[in-house]
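The structure appears right after this line, and notes come after that.
One protein chain is absent from this view; the other protein chains keep their places.
As written, the chains take the letters A and B, and residue 1 is the first residue of each chain.
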Amino acid sequence: MLLARFLGPRVWILIAALLLAAVLVPMANLYLSPSHPLHVPSYMVPLLGKYVCYALLALALDLVWGYVGILSLGHGAFFALGGYAMGMYLMRQIGARGVYGNPELPDFMVFLNWKELPWYWYGFDQFWFAAIMVMLVPGLLGFVFGYFAFRSRVTGVYLSIITQAMTYALLLAFFRNDMGFGGNNGLTDFKDILGFPIQADSTRAGLFAASCIALAIAVLIVGWITRSKLGKLMVAVRDAESRTRFIGWRPEYVKLFAFTVSAVMAGIAGALYVPQVGIINPGEFAPVNSIEIVVWAAVGGRGTLLGPVIGALLVNYGKTYFTAVAPEFWLFFLGGLFVFVTLLLPRGIIGTIDYGWETWRSRRRASREEKGESDDGEGQPLASPAE
Amino acid sequence: MAEADVTNRKPQDEVQALFEPQGVREEQTPRTDAEGHGERRPAAAPASPESAPPQAEAALAPIEEPVVSPHPYATKLREQRLAKEASGHARRDTLLYLDGVNKSFDGFKAINKLSLVVARGEMRAIIGPNGAGKTTMMDIITGKTRPDSGEVFFNGDVDLTHHDEAAIASMGIGRKFQKPTVFESHTVEDNIRLSLAGPRSVLEALFHRKDQAERDRIDAILETTRLTEKRKLLAASLSHGQKQWLEIGMLLAQDPELLLVDEPVAGMTDAETEETARLLREIARTRSVVVVEHDMSFVRELGVKVTCLHEGSVLAEGPLDQVSADPKVIEVYLGR
Partner (left out) sequence: MTPSIRWLLAALTFLFSAISVAPVHAQESDPAATIQKFGGKQSYDETEAVISELAATGDARVARALRALREGDLYWRESDEAVFIAERNGDNYDLLDPLTGEPAGSEPRGDMSKVRVKNSIRNAVTTALGSLTLRAENPAQRMRAAETLFSEADPEMIEPLDAAIEAESNADVLIRMQEARAAAVLASDRPAPEKAEAAQVLANRGDRESLTMLNRFANSTEDQAARTAAIAAIAAIENNIAFWNQAQNIWYGLSLGSVLLLAAIGLAITFGVMGVINMAHGEMVMLGAYTTFVVQEFIRTSAPGLFEWSLLIALPLAFLVSGTVGLVMERGLIRFLYGRPLETLLATFGVSLILQQAVRTIFGPSNREVGNPDWMSGAFDIGLMSVTWNRLWIIIFALAVFAALLIVLNKTPLGLQMRAVTQNRSMASAMGIRTPWVDAMTFALGSGIAGIAGVALSQVDNVSPNLGQGYIIDSFMVVVFGGVGNLWGTLVGAMSLGILNKFLEPYAGAVLGKIVVLVLIILFIQKRPRGLFAQKGRFVDA
């Protein structure tokens, strides 16, 4: 009961649904015969897993955009960095099974005539090390970038633009062969993860379940942060940053905290994404990708926990559908979605529902007060998306 | 309005408790007579050491080192330092001390050799035509704007020009803006909660737990600002006057030593204005307050010393009657 009040019943339903999916989808894939109506085909499992990773990414963005008002157009960079960290681990797992059969060096290094492993590849043969890097590298980048940006009070569109520049610079950098990350082709041809063959149905089912669980945990953590006093402060910073200064808070630290946590979450999303799609290349850094994340959160409703998850699932399902049926229309649709959401649905789906509900309730409360009754609702206020 | 207020009021002593500063601060000097202080201009000669409070003398002691260097330059430096310390003395029993402050924007002098002293416990009203630099002065005190030159000291020896907004706010200077700014998507109660004095670290905020003391304090502040009924409402849904009060409530929650209040009654009804004046007077019993206001009847109601600013510097200072009779003030501000 206390828990239900803590995040609201809907969030618990979401978490339950994620945990159920983590169990049911793999089972429906592995144990039901292909003729069974509820059978989940094998190609579908990594596809769904990909959606879940995107949902996690959207949730990460929502933490900074929806709650703190920082429109980051560079979250794709954190996602990709997490992905590269995982990719490096998977590369090292290939061992001598590569085309050139070099036990130490990944194929592309042999191809480039490199004689030894660069120092920054050390340790990535250990999963625990890679797992730490998955969080540490994006987190560190987010921290350093955020520290400089927020300290010098770069805000609003300026911040958005330099986050674009950040991911663009990384894109250019990762395209270079001598960076040692496989250049244009990126990292691919993975063989196994933690000893399980990466193409096997059971491994993919496991990865899907892991993604769902990661998302559920992330929802809980973001829920906890945003329902705390710090969360209130975040919204206060979003709505009236300078006011928080004059009552003694340091909004730059609030932002830095959110930005760093969010970068770590995005990194984890990337790390779960890479083994499921089997490749990571510099294309993930493309500035456009980062902007696309924004529309997922916007469609679902920023400043809510449910919104970005639902938005990411819907939009990406739409993308899969369109690119199969009428690929040339996908960009029209996506572009139209940006326009539609900002113009007509600024609160997003969940936000609009909540807003309607809230208005209805306050109207009811007002009429009840007239009749002299008192309202004892919990009154968890909703963050309004207006800037 | 007024009737409802009477029924809502708590017993006087409870409200009183609210106005007592909560934090452990140095002892308050008794409220000083405004007129008595009016004569001491910041530019005046350094106060003699006898008049300094004892603890100030102790602070000065290490400086009484023997003069070892016969070098004229060193001696001069030392004299300068002593003179500086002594002028620090003059500041010591003032709460806010501005001297020779200048600030220009693109060559336009918004603040021009402004000097102003506010004593501990004093309430001061500041009047002046639009563009006189009143808001800019508050910007300078609260660290929003850096002055080009001049001294700005708080509590005797804290140089405010070296601190940023958050640090200054934590030192005990609260500010209400000309345009009321509250956190619109939070409830009234949360607005107050966020302003409550206390640690300001991010992690503390993350692990913060609501406790009874906090609740009591919020209740008391809501009571004082007549917002108890509205506590669950979003701040966005308050009326203009209620927002002004909520902002004053947030100020109180901060538990500051000095309150800077910019045009608190703009856009209020007469009854609300009167109520606000009473509220401010109550607050001023235990804290120092600087009020900027245009509304002359409101200023009169406050009944405190008045400073009239014009083109960034002090035009006249003294009791309201005296200031409003000053021909220069009439010329630039009140009109004939």
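Going forward, a residue touches a chain if its C-beta (ideal position, glycine included) is under 8 Å from a C-beta of that chain, and two chains touch if they have at least 3 such contacts.
No experiment lies behind these values; they were computed from the predicted model shown.
Touch as defined at the start, partner being the missing chain; which of A:29, A:93 or A:160 qualifies?
A:160
Can you list, in ascending order, the chain A residues touching the missing chain?
Counting over the whole complex, chain A touches the hidden chain at residues 71, 145, 148-149, 151-154, 156-158, 160-162, 164-166, 168-169, 172-173, 175-176, 287-288, 291, 294-295, 298, 328, 331-332, 334-339, 341-343, 346, 387.
Operating definition for what follows: only the chains that are shown with their structure count from here on.
Taking each chain's centre as the mean position of its Cα atoms, how many Å separate chain A from chain B?
46
For the complex, give me every residue of chain B touching chain A.
Spelled out, the residues of chain B in touch with chain A are 142, 144, 164-166, 169-170, 174-175, 177, 181-187, 190, 193-195, 200-202, 205-208, 232, 234, 236, 250, 254.
Using the touch definition from the top, list the residues of chain A that touch chain B in their complex.
For this pair, the touching residues of chain A are 225, 228-230, 232-233, 235-236, 239-240, 242-250, 253-254, 257, 375, 379, 381-384.
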